[in-house]
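All protein chains of the complex are present and in place, except for one that has been dropped.
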Amino acid sequence: MAFDLDENWLPGDDFEAIRRRIPIVYVNLVPIRVDESGSVTQVGLLLTASAEGEIRRSLVTGRVKFREGIREAIIRHLDKDLGPVAFARVPATLQPFGVFEYFPEASQTGLVDSRQHAIALGYTIVVAGECQPSQAALDFVWLDIDAITDGFLESEMANGQHFVVKSALSYLGVMR
Amino acid sequence: MAFDLDENWLPGDDFEAIRRRIPIVYVNLVPIRVDESGSVTQVGLLLTASAEGEIRRSLVTGRVKFREGIREAIIRHLDKDLGPVAFARVPATLQPFGVFEYFPEASQTGLVDSRQHAIALGYTIVVAGECQPSQAALDFVWLDIDAITDGFLESEMANGQHFVVKSALSYLGVMR
Amino acid sequence: MAFDLDENWLPGDDFEAIRRRIPIVYVNLVPIRVDESGSVTQVGLLLTASAEGEIRRSLVTGRVKFREGIREAIIRHLDKDLGPVAFARVPATLQPFGVFEYFPEASQTGLVDSRQHAIALGYTIVVAGECQPSQAALDFVWLDIDAITDGFLESEMANGQHFVVKSALSYLGVMR
Partner (left out) sequence: MAFDLDENWLPGDDFEAIRRRIPIVYVNLVPIRVDESGSVTQVGLLLTASAEGEIRRSLVTGRVKFREGIREAIIRHLDKDLGPVAFARVPATLQPFGVFEYFPEASQTGLVDSRQHAIALGYTIVVAGECQPSQAALDFVWLDIDAITDGFLESEMANGQHFVVKSALSYLGVMR
């Protein structure tokens, strides 16, 4: 998952303790471009470096803070990762296309986050402008839908996040 | 329901016969305006005159034609009823917020269409531009969410369409 | 698609003419078995013979008739294809997991039905009892989720129906 610059809103040690004791609410955002008819044409993924120095593609993702609305959290994470001129459209409904459970160890869901137990609400986000990722992410790349094979996502994404992208594509009617 | 100018793509008599024999696929579109956070602020309804001369508020609605994609039908009906500068956003997913069954006679669903048995897919449509309704509709009016009471919708809309609007508002998280 | 025994409710010739002129409403049903926790464990598919004599796996699928409720149509098709002791659970909501557009010729959606333009509402159906398919279908087979590979569905199902099954699995949280 992309490194969350805002995690130190709580003293770091405190949050490290908390995230080992209760599930943490996340949003998992799948940036997309659509054509005039509303059909998805591209999916955008971040290129980030893992702690081990591997380059991975990842979703735009992050926590919901205390007293922060889910929409506010979506906007905050989009701003951070896509920059100020992305003109990303916050969903009008909070009904997510899926709910994703990341456990600190390998689990039935296949989604893993060694730092915590995260429960992520999945939303697709139509982006109308240009993306300028922040420092934390190395890059942000649009991928043509037609060029995305299942094997590609699985090999490029860590912790089971390819499943979130595949679920999003399914929800968007992309036949695979 | 708003009069569908395009219904004569089939010789009128033929379609009149067909719509009495099988269910007809419709889209029921709820135009909305949203604020910066994506929260709905207004709902747009057409003002139309019924065959009996009564003024009613109604959804943007219409049929899906043979070999026409649902997205194409959505665009066609939005263009017809909201005009060329509405900049309405076609949903990226075809998963509707609800499916609405209109029967030719009073029924359990409460939705009635004396002309036919219609099965309507409900979508909320974010409108970013200005609406200039076509001739068929008398007018198109934005209503502030806060000013919409349940009783208002019920008294102003015919055939149970208020239920579609209320379902849309519920889906959008508008507390009532 | 499984042959619809009920299609002759209209004189056959009439329906043949109609289905070439307007879209026909279908339900695409994905029978599933779940474990105690509600997680899907198996998907059920029909084995049917195509007009060309090929054996194919297919969904439980069929039309919604004039004046018939969608729930009634679901029950009718389940009864026909799964038999009287399937104890299939009709969904409490009509919100489908997806809407699937079958066109009479190859199209952008990838879903094809040479007979017609069909618009199908997709529902997953939990089956609690035993399935005894009717004559029309050769057989009904439960497949373990873990044993279903994407390639398998694609090779065994015609007309793009594997996409409906894959969408259903995605909706059910099956990681692939």
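Residue numbering begins at 1 within each chain, and the chains themselves are lettered A, B and C in the order written.
Quick note on the criterion: contacts are C-beta pairs under 8 Å (C-beta built on N, C-alpha and C of every residue); 3 or more make two chains touch, one makes a residue touch a chain.
The structure presented is a predicted model; accordingly, all values stated were derived computationally and were not measured.
Within the whole complex, the absent chain has one touching residue among C:Leu46, C:Leu94, C:Ala118 or C:Cys131, and that is C:Leu94.
Although one chain is hidden here, its contacts on subunit C can still be listed: residues 32, 34, 36-40, 69, 71-72, 74-75, 89-95, 97, 124, 126, 171-173. For subunit A, the residues touching the absent chain in the complete assembly are 10, 14-15, 18, 20-25, 64-70, 94-99, 101, 103-104, 108-109, 117, 119, 121.
Even with one chain removed from view, subunit B keeps its contact list with that chain: residues 39, 98, 108-111, 150, 160, 163, 166-167, 170-171, 173, 175-176.
Everything that follows uses one rule, which is that only the chains that are shown with their structure count from here on.
Matching CA atoms, the turn from subunit A to subunit C amounts to 180°, rounded to the nearest 5. Distance between chain centres (mean CA atoms), subunit B to subunit C: 28 Å. Averaging C-alpha coordinates per chain places the centre of subunit A 33 Å away from that of subunit B. Counting partners per residue, subunit A has 39, 171, 173 as the residues that reach two or more other chains.
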